[in-house]
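All protein chains of the complex are present and in place, except for one that has been dropped.
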């Protein structure tokens, strides 16, 4: 398989063309948005929690971006639905990258983890869970929100 | 003769140690000062005119600086005394440099012509004669004065 | 310097041999570098000069009495003269060395703007501006209480000069900031028509020539503008050096920007006075080797001939527009070939520019995908990003063929 085909393998293209968990979530408990300032891509994530207040009952995203960012966010939606907020907040980005399963350069890596970052900001807003490392302090968070 | 001895030949050292036209000129018609911002050296020049209002009756300098700047200014005093302000204002720097008679690098050149520049500023103040090229407009002149 | 008759044409294939970057394979393919608008590669002539300078003549400038410092000063000031001649400045004193075009513009925005702008005044930019000629003005306008207005572009990506009266009516126009060539669309802007308008209103005109100076002859006296900014790295020169050309009277009347060593006349606890122009604007140790490399880049470009470069890129742009028009699902942005420089911007339906650029890269073709630091223009065009291919003196038509081939491949992958 050539590098080409690796990068844009069937699964990525499928998620890109038929994103899972895409759309609005009217009864969301929390929303967050973020953008990649390098390309202007934007992702918004909405989360609704179960009655236990921790389990992610439903999660949806909207936005515009490249195949990598959209497919990765789509995969992410499938990965986190039904899981506990506290677990997801700790989820290493490598878990998502493994799922994405293609070799990524640093610039494209930022595309792939955009949705994860925004989701973690949403969980932080709702539950006070930790922010992703790269964003550090609240000043950055405010700009992200 | 080595480059050394050329640069600090007898005449230069003599002018440095026994500067001509050095001191105050109580009945001066005009004064100006200038400095070389690269080394902090300063020269002040005072000019008194003849009754004809154009001939330089007397001219003196004060200041501190290297042998080149002090000797060149001393030589300048001898060169211009008794000459017409309008002539001196037009005097090319090469006339002075010929008199100084030693090979000068661009940095040392600035030392050698410091006194000439200040003299031309003084003449400009008194008689409206042109300023030396390098200083151009009045903004620089004000900073020089 | 001897006046050289500009050569009418250039031979890109032989010039390519001057650029070591083309000696490698990228993903197993020869490099087709179609991103010169973001930065140009460097010919051996510039790299040799840089190295030779460091090895034989390096020293700090304007400071030492010793041989190396004298030599370095002569090289540094010699470069200033070359750059001054390159844009036809009246005197080399009108050239201030900066880090890049962006800093050149910030210098004017801060040093001129902080003192000369206030409530009731207007700063006018265009919708086509690069962020570097947009954000500094927006920021300094806000700091000083001045208003901020934008000249609109039409659907073809050209300035709408019918907009001028609306803008002039909104306040006391003090600054008009405009680029000469748009880095997103390649539009060549009618700065010659903005200058008399601005000057009649008593405004200064700040021209961003970052995308013009590398590609066509720029003549500050002919343009009649007040400030002009450009970067060496887009002109085959080193990074970390750019230039600001400014009218001597304005530079002399202006406050300084960065403060520190070299830019002073006399420092005292009570008060500090400024050195002469351009030293007043060059605080601290200057971009010494970079200036020397900048001078070598100017020599290189003049050797090729700016007229030949402009013509070459123009031919490439026309060829590219023609070939791209045949790609199904393509949207092309910007004016027709005869009113644009060597830059083409486009989108493929249903495929994000990042993905297009990535697929092209796999084939060794480097283009830019993104907002090109022109978010206001992207908003106007109703897109988040575009693909952009841009050309230079070393670009050959086969690279455009490979670009088109890659676009077909992208379409095939995304089906």
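A, B and C are the chain letters, set down in written order, and residue numbers restart from 1 in every chain.
Simple rule for what comes next: a residue touches a chain if its C-beta (ideal position, glycine included) is under 8 Å from a C-beta of that chain, and two chains touch if they have at least 3 such contacts.
Quantities reported herein were computed from a predicted structural model and do not represent experimental measurements.
The hidden chain makes contact, of the residues C:74, C:92, C:283 or C:383, with C:283. Among the residues C:186, C:238, C:295 or C:334, only C:238 touches the chain that is left out of the figure. Note on the undisplayed chain: of the listed residues C:30, C:59 or C:171, the one touching it is C:59. Contact between chain A and the unshown chain involves residues 35, 37-38, 40, 105-108, 135-137, 139-140, 143. Residue positions on chain C in contact with the hidden chain: 20-21, 23-24, 26-27, 31, 33, 35, 38-39, 41-42, 47, 50-51, 54-56, 58-60, 63-69, 99-103, 105-106, 109-110, 114, 130-136, 138-139, 143, 148, 150, 231, 233, 238-241, 256, 258-264, 266-269, 272, 283-290, 354, 357-358, 360-361, 365-370, 373, 375-376, 379, in rising order.
By the touch criterion stated above, the residues of chain B touching the omitted chain are 2-4, 7-8, 13, 38-42, 64-69, 108, 111.
Methods note: only the chains that are shown with their structure count from here on.
Taken as a contact graph, with one node per protein chain and an edge wherever two chains touch, the assembly forms an open path, each chain linked only to its neighbours along a line. The count of contacting C-beta pairs peaks for the chain pair A-C. One inter-chain figure worth recording: chain A and chain B are separated by 74 Å, centre to centre, where each centre is the mean of the chain's CA atoms.
Distance from the chain B centre to the chain C centre is 44 Å, each centre being the mean of its Cα atoms.
Annotation for chain B: no residues touch 2 or more other chains. Within chain C, contacts with two or more other chains are made by no residue at all.
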